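Apart from one protein chain that is not included, each protein chain of the complex appears where it belongs.
So, chain A:
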Amino acid sequence: MASLKDLRSRIASVKSTRKITSAMKMVAASKLRRAQDAAEAARPYAERMGTMLGRLATAVGSNEGAPKLLAGTGKDDVHLLVVFTADRGLCGGFNASIVKATRLKAKALQAEGKTVKLICVGRKGADALKREFGDNIVARYTGIEGKKGIDFSSATEVADKVLALYDEGEFDVCTIFYNKFVSAISQVATAQQLIPFTGEEADEQEEATGSSAVYEYEPSEEAILADLLPRNVGVQIFGAMLESSASEHGARMSAMDNATRNAGDMIDRLSIQYNRSRQAQITNELIEIISGAEAL
């Protein structure tokens, strides 16, 4: 049985761990609020971009000269998966769930005889996928989230890379994997096709509002679309980054909340054990003294 001294130091160490986890929880909670605000603030832009693109896509879609980003390359041999994870761990199943979703998809694609390429945003994803798909990772980005949250320029950086690869014909279909923020305790690993552009959401919205106005385009539908589509890639990536960051903080907050609670339970249990063995020791000593006195 552990000695009293051992128990004391054990209790002390669990207590300091609890302090750390509860501090991390509070930090995550405040970051979550900020990340959530940022994600909400970014939504109007993405929504308006979506409606505008949907409208344009329906106008141009049938034409022959539709941009490659809309029409696709006509093949579906090489898939690019962009994976958004966190740079740091200690956030429950956050990184694991997204990595798992990616791995499943990549395996399925490879089984169909397709080539898979990966771009990892966030250190954890790259680390986890390095072993199996090390040769397929074409780029990785870390340190996306700075002191002031996520900057649009970091999304542009990733988008530029994706677009450059697409221009060089390095892939045919691009899908992004990120954790969608549902609530502080729930995040859903989501896959979303980025290239070629799919405008389903916008179309539905269009029908709902029933706006049938004929738009004039300046300079021309094609030119605007050619300008808008690459931009949309950046916006989608930015959105994914924001969602992912809000999810990360949410996941970390609940993970740390659990850890804090568990540490509390452990301290209670250890304290009981400590008190009991202390009492046992005192009783023992008393018996020794009494029997010693009786023997005289």
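FYI, contacts are C-beta pairs under 8 Å (C-beta built on N, C-alpha and C of every residue); 3 or more make two chains touch, one makes a residue touch a chain; residues count from 1.
The criterion applied here is as follows: contacts and distances are computed from a predicted model.
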{"item": "Among \"Nitric oxide reductase subunit B\", \"ABC-type spermidine/putrescine transport system permease subunit II\", \"NADH-quinone oxidoreductase subunit D\" or \"ATP synthase epsilon chain\", the UniProt name of the subunit that does not appear here", "value": "\"ATP synthase epsilon chain\""}
{"item": "From A:135, A:216 or A:294, residue that would touch the chain that is not displayed", "value": "A:216"}
{"item": "Residue touching the undisplayed chain, where the options are A:14, A:38 or A:78", "value": "A:38"}
{"item": "Contacting the left-out chain in the complete assembly, out of A:56, A:69 or A:144", "value": "A:56"}
{"item": "Contact residue for the chain not shown (choose from A:6, A:132 or A:227)", "value": "A:227"}
{"item": "Footprint left on chain A by the chain that the document does not show", "value": "38, 41-42, 44-45, 48-49, 52, 55-56, 152, 155, 160, 163-164, 167, 211, 213-219, 223-224, 227-228, 231, 234-235, 238"}
